[in-house]
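The complex appears here without one of its protein chains, the remainder shown in place.
After this line comes chain A, so read on.
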């Protein structure tokens, strides 16, 4: 998983995590400005997306270290709670 033979897998991973974090931040700004979402819903969305991004980092790192079971387990115990939080936050934001 090296980037063009220049970057290591971890370096590529953290580049894309940066992109995901920026996209999440822009999404939160959009929710606040366009939908006037409450701070509670934004907090839920931020916590959910942060948890999911953390799991992406964990799962890809686990695959890179050749421990794929850790990647699948992390989806169950980290990504899914994050998804639930984010969905709850989004539903709250859309309601308003």
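The criterion applied here is as follows: a residue touches a chain if its C-beta (ideal position, glycine included) is under 8 Å from a C-beta of that chain, and two chains touch if they have at least 3 such contacts; residues count from 1.
One rule holds for everything that comes next: contacts and distances are computed from a predicted model.
Entry comment: the absent subunit's protein name, as recorded by UniProt, is "3-chloro-4-hydroxyphenylacetate reductive dehalogenase", drawn from "3-chloro-4-hydroxyphenylacetate reductive dehalogenase", "Anti-sigma regulatory factor", "sulfate adenylyltransferase" or "Branched-chain amino acid transport system permease protein". As for the chain not pictured, it touches chain A at residues 1-11, 57-58, 61-62, 64-70, 73-74, 77, 88.
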